[in-house]
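The structure under discussion appears below in the form of structure tokens.
Note that one protein chain is taken out, while the other chains of the complex remain in position.
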Amino acid sequence: MKMPQFDYACPSSLEEAIQLLSDNEGAKVLSGGQSLLPLLAFRMAQPTLLVDIQKLAGMDRIEISADGLRVGARVRWCQIEDDKRLATAHPLFQFMINHVAHYQIRNRGTVGGSLAHADPSAEMPGVARVCDCDIVAVGNAGERVIKAADFFVAALETSLQEDEIITEVRFPPWPSGRRWAFHEFARRRGDFAIAGVAVFFDIGSDGVIADAHVGVIGAGDTPIRLDAVEQLLNGQRLDEELIGRARHLASETVDPQSDIHAAGDYRKSLVGTLTARGLRDAASSGAVK
Amino acid sequence: MKMRIEFELNGKPVSAEVEPRLTLGDCIRHELLQTGTHIGCEHGVCGACTVIVEGDAVRSCLTLAVQAAGKRVQTVEGLANGDNLAPLQQSFQKHHGLQCGFCTPGFLMTAHALLTHEPAADEERIREVLSGNVCRCTGYLSIVKAVMDARPAYQANKAVQS
Partner (left out) sequence: MSARIPLVGKPIERIEDRKLLLGRGSFADDIHRDGMLHAAILRSSVGHGLIRHIDVSAARALEGVHAVFSAEEIGRPVPRIPVRLFPNDGMDPFRQPVIADGKVRFVGEPIAIVIADTPAIAEDALELIEVDIEVFPAVTSIAAAVAGPALLFESHGSNRIFGYEIRRDELADIFETAAYTRRERLYVHRHTGITMETRGVVAEWNAADGYMRCWGAVKVPFANRKILAGMLDLPEDKVEMIEGNAGGSFGVRGEFFPEDFLIPFAARKLGRPVKWIEDRREHLLAITHARDVECDIAIACDGDGHILGIRADMRMNIGAYFRTSTTIAPRNVGQFVPGPYRVPAYSADVAVIASNKSPSGTYRGPGRFEADFFRERMLDLAADDLGIDRVEFRRRNLLTEAELPKPFPAITPNPVVTELDSGAYEHVLDLCLAKANWADKQHLQGKLVDGRYHGLAVCCFVEGGAAGPRESARMVLEDDGTISLYVGSSAVGQGVETILTQIAADAMELPLDAIRVFHGSTTYVKEGWGSYHSRSTVMGGNAVLLAAAEIKSQMLAAGAGLLQCSGQEVSYENGRVIAQHGGSVGLKELAGKDIAFEATFHNSKHTYTYGSHVAHVAVDAETGHIEIVDYVAIEDAGRIINPLTLHGQAVGSIVQGLGGALLEHFVYDEDGQMLSGSLADYLVPLATDFPNIRTSSIELRPSPNHPLGAKGAGEGGTIPVGGLLANAVAAALRDFHVQPTELPLSPDRIWRLVQDAPAQSGA
């Protein structure tokens, strides 16, 4: 299909971009376009104006410091893939992003675009949620820092205002020695996940789990955290018995929809399976992946 | 509202008057009449429309023509030296890496971008990258072989450049 009609602007400053968004009802931000343009190609969205942010300065870098990561909204998947610093600075982030789509998409798709699109099966919303990221957006009212937990409202729906543009996403620091894993199941390589589970935790000197994070994509309206499973894990030693309980609890906690690729009960079971596999993997791999 | 854009196509400056909604693929094919790039799905899945923008393989159905303004674009027409097939194209012929040939320009441009950046890519990497392109005829084995066999030409190029 051919796209519906819209106007196009390519402003050179953030202020100008925000002004265009507020002046034009139904305007949308165009970043890499890899989520937005397919929607237009099916005429499932009809924006009046696309505001292309490719010329905005300073949103295309990954900055690493003791405070964590600051990832610009226009950072493309291929940059994350190629950034050797991330192997230690945030291995989970890099590993998850390697599951995003395909080569050509990864050359154009951006962090901000994926967050704004808010597909509950996508990796970037998932990693933002499981890592407790802050999403920074700027609009007419100034800068707003939104917790990932508050950002994703429903499938393809966020708490962004019409005039707001995501400028960066901030990750809390990643301590060395942290245990982590990400298991995703898709029909084919690069497809959206039928379900994916990210886990990470630290092991204290007493050998028990601390600060467990368990995040799930593909099994709800938004990327989700399994609080109950995290509570089950914290303070415990990881053994097969605990993994079995976590698996069961994970599966019971989610209530996924059915679609043509998988029924809800299958997805429930899959979340349990991937949780168990993730925990085993994380335990045995340690910091090395 | 039509906009005038200029960009570089296979080393030559080109310009067109386009609606913002026109994709780069449709612009190249129907405004500039370079029909080597093929459109297979228009929703970013099949890879047939792959072209190279500023050195990166991208889907030209998920790129607006207006987004390419001022950029360097390369298509399958820019791969050969006149009528002489490039080594990658020769390798496709030798290994029977094409049947109907519709997906072929997309595979060539994807593989060309990959081997330009990563001339030593191993079979697994090649497969993974090519998984963004759909071929319905070959079953892919011959395409993967053709790309693997073209690596020495890119390695030699890299050696000359460095």
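Should a chain be cited, it is by its letter among A and B, assigned in written order, with residues numbered from 1 in that chain.
What we mean here is this: contacts are C-beta pairs under 8 Å (C-beta built on N, C-alpha and C of every residue); 3 or more make two chains touch, one makes a residue touch a chain.
Quick caveat, the model's predicted, so the values are computed rather than measured.
In the complete assembly, the contact with the undisplayed chain comes from B:G139, out of B:G55, B:G139 or B:P152.
Summary of contacts with the chain left out: across A:P4, A:G139 or A:P173, the touching residue is A:P4. Only one residue from A:W77, A:F151 or A:F185 touches the chain missing from this view: A:F185. Even with one chain removed from view, chain A keeps its contact list with that chain: residues 1-5, 42-43, 185, 187-192, 194, 260-263, 266, 269-270, 273. One chain is missing from the display, and on chain B it is touched by residues 19, 21-22, 29-30, 33-43, 45-46, 48, 75-77, 79-80, 83, 85, 89, 92-94, 96, 98-105, 108, 127-128, 130-131, 133-144.
Quick note on the criterion: only the chains that are shown with their structure count from here on.
Taking each chain's centre as the average of its CA atoms, chain A and chain B sit 29 Å apart. Of all residues in chain B, those touching chain A in their complex are 1, 3, 19-21, 23, 26, 42-44, 47, 50, 56-59, 61-64, 66-67, 69, 110, 114, 128-129, 131-132. Against chain B, in their complex, chain A makes its touches with residues 1-8, 10, 30, 33-34, 37-38, 40-42, 50, 52, 54, 78, 101-105, 107-108, 188-190.
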